[in-house]
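All protein chains of the complex are present and in place, except for one that has been dropped.
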Amino acid sequence: MLVFVLQRLWQAIVVILAMSVLVFCGVYAVGNPIDVLISPDATQDIRAAVIAQYGLDLPLWQQYLGFLGRLIQGDFGHSFVYNMPVSDLILSRLPATLELTLTAVMFASLVGIPIGIYAGYRPHSPVSRAIMAVSILGFSVPTFWFGLMLIMLFAVQCGCMPAGGRGETLDLFGVPFSFLTLDGMQHLLLPALNLALFKFSLMIRLARAGTREVMLSDTVKFARAAGLSEFTVLSRHVLRLISIPLVTVFGLELGSTLAFAVVTETIFSWPGLGKLIIDSITSLDRPVMVAYLMLVALLFIVINLVVDLAYALLDPRLRKGRA
Amino acid sequence: MRETTPLSRFLSEFSSNRTAAIAAVVVLLIVAIAILAPLVAPQDPYDLANLVLRDARRPPGYVGTQGYVHWLGTDSQGRDLLSAIIYGLRISLEMGVIAGGIAFLIGAFVGTSAAYVGGRFESLIMRIIDLQLSFPAILLAFVIAAMLGQGRYQLIMALIFAQYAYFARTAHGAASAERQKDYVEAALSVPLSHTRVVLKHILPNSLPPLIVVGTVQVASAISLEATLSFLGVGLPPTEPSLGMLIANGFQYLLSGRYWISIYPGIALILFIVSLNLVGDQIRDQLNPRLRR
């Protein structure tokens, strides 16, 4: 187990380093780094001063080391647009995105998995066929288009839901959350639904495919031959057997949901990270882009680590193997 | 006994599922329409002479100043929406197929060679691929698009980079499964050369799962392209793909001019759903545990 954790940490460090190189090259080296650091209307003297200050006359690898050093200290620089430290900016936007993402993923898993298990358990029933039709549609409809439809139906046509924003928020541990107020919940519902649709369909498909295979296995036949009720077979045997692939995808999808939040946040003007990154790309606010990318990389690594540990908990074969 | 090849057997099983058969026909139809766009579309949406501002944002069924019916209405510049959709499909499809095709080739090569060579080479390559897979495609495409700027080549590169890992993963899985099988050992026992074993034995047998991933990935490349174009980091406005059409209609959606966004969306979804249905059926057919 120790070796396993060490291996993972080592990998995490390598990934972060690789990511920092990529981001450095991508964002700093490709464009003109001076544009990143000072506004275009600065005087020639200030320009020269800044070049010296940030060591832009140094060889590339020294610049990279400096960049890395500032990263480690959590210094991401100043946003041009918002004129505040990037780290503060990001931290102020993070809760909104996390709230949206977690709501969507929870909904997708808690509703999608049981439905998927049912569809796999009775693959030929009309209800299952309907479930599969919905899931293939949800799997295919681009997130942004589904968002547009939601706005059109619920905000424009029926007028029963707000079209954007976070609504009224309430502070919890000093952080504002929408789900604590009725108005906030209403604002959260459509974006969360929008973001959840793809994962929801994916969870249904995975749970169904897994259940279908496991139901044909000798394990299930043997459990039935011992007289176990169908509910026990499904809840104790099948759920445990399909949980391993599901947890993997859950982890991967938590990451990609974070990424797709960009789309949803843009459509519903949800003031989260995704909205911030889109704005910063269009306004070339590079320090924000860098910080966002590094943060996302970090989140991925944490998620992957947790998934790996969950694996070991779920599968006794791995637990003993790693001991 | 009628002479059957694996292909004919596959096709007859495929067509026994009515939904999948219809989906396959829809896919072929849409592809044909996209290829033949200049012959099929009622109007050339790029021809500036066709843009009459008076005709802009007219609802479906409107009879334009040039005398013909705009069955799906017109867009903000007075273009016939049906024609714009057909040309948009052409661009979307081109992007999806070129990016998907190149990603397929790169992925199949990388994955198969990793599986066949094995050892440290394999674990290094697969580690990188896994890492890339854990990074969502849209984000990769996003970063690349943001880094390289707008344009069709940038977009194709972003799509390839975002997608080749799926092919590589699948090719690796299939090829390492095939590598273990007796028929490969039989070929090695003859002995046949490595090139021949890979090209004639392993590759043809790992093709089916790659085709499944191929259909899904072409679908998702098209969806991804639409998403990126919608967000404004995809194709330039001079190449109006379906995503761009939808994005252009977004601002009119709230004022009730729904058709500018909805019809391109429906065309997009029809195509993606059909592709996914085809992929699903092939996947089911390939799963030995579900066959009887």
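Note that the chains take the letters A and B in the order they are written out, and that residue 1 is the start of every chain.
Assume contacts are C-beta pairs under 8 Å (C-beta built on N, C-alpha and C of every residue); 3 or more make two chains touch, one makes a residue touch a chain.
Here, contacts and distances are computed from a predicted model.
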item: The complex's invisible chain, by UniProt name, from "Disulfide bond formation protein DsbE", "Ring-1,2-phenylacetyl-CoA epoxidase subunit PaaC", "ABC transporter" or "Aspartyl/glutamyl-tRNA(Asn/Gln) amidotransferase subunit C"; value: "ABC transporter"
item: Touch with the omitted chain, as defined above, among A:I72, A:C158 or A:A225; value: A:A225
item: Of A:P126, A:G159 or A:P316, the one touching the omitted chain in the full complex; value: A:P316
item: Touch criterion as defined above, residue of B:R58, B:R179, B:H201 or B:R283 at the omitted chain; value: B:H201
item: Missing-chain contacts mapped onto chain A; value: 2-3, 6-7, 10, 124, 216-219, 221-230, 232, 236-237, 240-241, 244, 314-317, 320
item: Interface with the undisplayed chain - residues on chain B; value: 1, 3-6, 9, 16, 119-120, 123, 181-183, 185-194, 196, 200-201, 204-205, 292
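Note that only the chains that are shown with their structure count from here on.
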item: Separation of chain A from chain B, taking each centre as the mean of its C-alpha atoms, in whole Å; value: 24
item: Of chain A, residues touching chain B in the complex; value: 11, 15, 26-27, 30, 136-137, 139-145, 148-149, 151-152, 156, 163, 212-213, 216, 252, 255-256, 258-260, 262-263, 266, 277-278, 281-282, 289, 293, 296, 300, 304
item: Interface residues, chain B side, partner chain A - complex; value: 127, 131, 133-139, 142-143, 146-148, 219, 223, 226-227, 230-233, 243, 246, 250, 253-254, 256, 258, 261-262, 265, 268-269, 272-273, 276-277, 280, 287, 289-290
